[in-house]
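Note sheet for the following structure.
Note that one protein chain is taken out, while the other chains of the complex remain in position.
Going by the order they are written in, the chains are A and B; count residues from 1 in each one.
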Amino acid sequence: MIHIQDFTFRYRESERPVVEGVTLDIPAGVFAGITGAAGSGKSTLTYAMNGIIPHCYPGDFYGTVTVDGVDTCTATLTDLSRAVGSVCQDIDSQIVTSIVEDEVLYGLENFGVPHDRIEARVTEALEAMGIADLRERAIASLSGGQKQKVAIASVLALHPKVLVLDEPTAELDPASSRQVFELLAAYARDNGTTVVVVEQKIALLSEFADVLIIVDGGRIRFAAPPREVLAHSEELLELGVNCPRSTTLMNRLANAGLYTGPVCCDVREASEALLEVVA
Amino acid sequence: MIEFRDVHASYDEDIKVLDGVSFQIPDGEFVAFVGTNGAGKSTTMRLMNGLLKPDAGQVLLDGVPTTELKTSQIARRVGFLFQNPDSQICCSTVREELLFGFKALGEEGPDAEAAVDGVIREFGFDADADPFLLNRGTRQLLALASIVVLAPPVVILDEPTTGLDFRECMKVMGIIRRLNEVGATIVMVCHDMEVVADFARRVIVMSAGAVVDDGPTFDVLRNPHALGRASLIPPQVVDISLALPLMDERLVESPVALANTLDEMQAAVSEEAGR
Partner (left out) sequence: MNGFLEYVPGDSLLHRLNPMAKIAFAVLFAIACFCTSNLIFLAAMLVLGIALAASCKMMRPALGLMKAVLAFSVILAVLLLLTNPSGDVLVELPWGYVGTGSVLAALTTILRLEAAAIPLFLAFYVTKLTDLSNAAVKVLHVPYKYAFTFASTVHFIPVFMNDMAAIMEAQTARGVEFDQGGIVKKVRLMVPLCVPLLVSSVRKTNSAAIAAEVRGFDLRTRESGYKAYPLTVADVAVLVLAVALLAAAILLQVL
């Protein structure tokens, strides 16, 4: 669905490329998580996927990026937006209206969805994010987690083939963060949507992502199922990425010769594996 | 010493946020407040430096009610790091930013200059850099440095690690720990339970405007009832250590059922497997 070939990008105001020689393939229907240290180029990578680069930020663009078979350089940002839904980092500036319902309507109206289908789309998107009861509410009166769900619902209503989210849970508490991931994963599974999410909370990615992509210094260091990537917990730490504690614990026990099973991605897996070791 | 006596607080007159909160924080403590968004944590922080005054009850700083003090007076004793460093940063160079606090307090002079130079060295800043061109993590460090430089006896931090990557997070928390070691009282709001487990010595759990648990860090983090009430999940190692005896009751007496940290758990497992 997303195909990146030898992609390098340098922002006009920076001296060095932020992303360098990236080749990456994200098949349709995959839930891909991207993480890495600050300044590693992970946001830039998502901008390349939703067309914000090269269309909004000027700079030197090398290589090709195609999304759903369309070259992002030749298509307009508006055309790309028909296939790719984007949720950016700053929730407040992402929201363009004052009422939940209007926010969801906004994109539907713009993209010319036939008026007789709009009502169903609005209801469906709000339900997918579990916020049908907030429909009439003023967005300013919502909590951070609720606002983020509104922002995602307003993009889901457009039925994007690809959903790109840049740190959607940065300002949320653990319970709401988890809920956002659960809702996203369920929606993507039911609709075959490809999801690309940049996230610092690696425990969430380990649990929900099909593919975990680790970016460092503008290059991709790992792009594989979380279980494979997390096997390298010490190497990851050097890249500024801290594995979930459950993974680190089991990897340490494996190094000490106490555990021989597969890498554990979450608390449940680690607890079950540990039971075998100690019982 | 910070003391809350049955504090009630609200916004806009009619939105109640705190509903009878009481606790004491003696000098030199390292306390983490945990709870979901909207539990009243940030309000509690704002009450501590007088940005907000209680509707009922008392907030006492060294025995003096905050209602008798101006926030700008409290500023000398209580440093406050806001969640978003951008609301704090306002000068055009790092050096000026660090001097700004002294200016605001009317304490410019050679001592202030020396303190600023020391902090610039300690944090490894470029003194002439424009704060607005620094990345998010460095801006957060700068905001923290502008408080550290004033060496207030109490430092309040509202989610100091939000939006930071792991290295930045460890750097910020390392500095906060050092402050505490040289005597500063640290009060922080933190969502990351791993950070809470690693750094705090006492945890106060808030839910719906009330304190639901308060005690030494791991006593609280091992209390699933209180954490559950506040929709919180314990740190992963504690979670595993609590889960194991439930999965196999022979482990109830085992050291793995008591391990709180990675090292403790690793040692406990080695011991258990060695039997």
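Keep in mind that, in the parts below, a residue touches a chain if its C-beta (ideal position, glycine included) is under 8 Å from a C-beta of that chain, and two chains touch if they have at least 3 such contacts.
Predicted model only: the values in this text are computed from it and were never measured.
Considering the full assembly, with which of the depicted chains is the omitted chain in contact?
When the entire complex is considered, the left-out chain reaches A, B.
Using the touch definition up top, pick the residue from A:Asp25, A:Asp92, A:Glu127 or A:Glu276 that touches the left-out chain.
For the chain that is not drawn, the touching residue is A:Asp92.
Considering the whole complex, which of B:Ser146, B:Thr161, B:Thr217 or B:Gln266 touches the chain not shown?
B:Ser146
May I ask which residue of A:Cys56, A:Ala120, A:Ala186 or A:Ala256 touches the chain that does not appear here?
A:Cys56
Looking beyond the chains shown, say which of A:Val155, A:Ala170, A:Ile220 or A:Leu236 touches the absent one.
Looking across A:Val155, A:Ala170, A:Ile220 or A:Leu236, the contact with the absent chain belongs to A:Val155.
Residues on chain B that touch the omitted chain in the whole complex?
Interface with the chain not displayed, on the chain B side: 11-12, 15, 46, 49, 51, 70-72, 75-76, 78-80, 82, 84, 86-92, 100-101, 104-105, 132, 146-147.
Which positions on chain A touch the chain that was left off?
So the residues of chain A touching the missing chain come out as 50-52, 56, 76-78, 80-82, 84-86, 88, 90, 92-99, 102, 105-112, 115, 118, 136-138, 140-141, 154-155, 158.
Simple rule for what comes next: only the chains that are shown with their structure count from here on.
Would you mind writing out the residues of chain A in touch with chain B in their complex?
Within the complex, chain A contacts chain B at residues 36-39, 143-145, 167, 170-176, 200, 203, 237, 240-242, 244-246, 248-249, 252-253, 256, 258, 267, 270-272, 274-275, 277-279.
Give the list of chain B residues in touch with chain A in this complex.
35-38, 135-137, 162-168, 191-194, 231-233, 235-237, 239-240, 243-244, 247-248, 250-251, 254, 256, 262, 265-266, 269-270, 272-273
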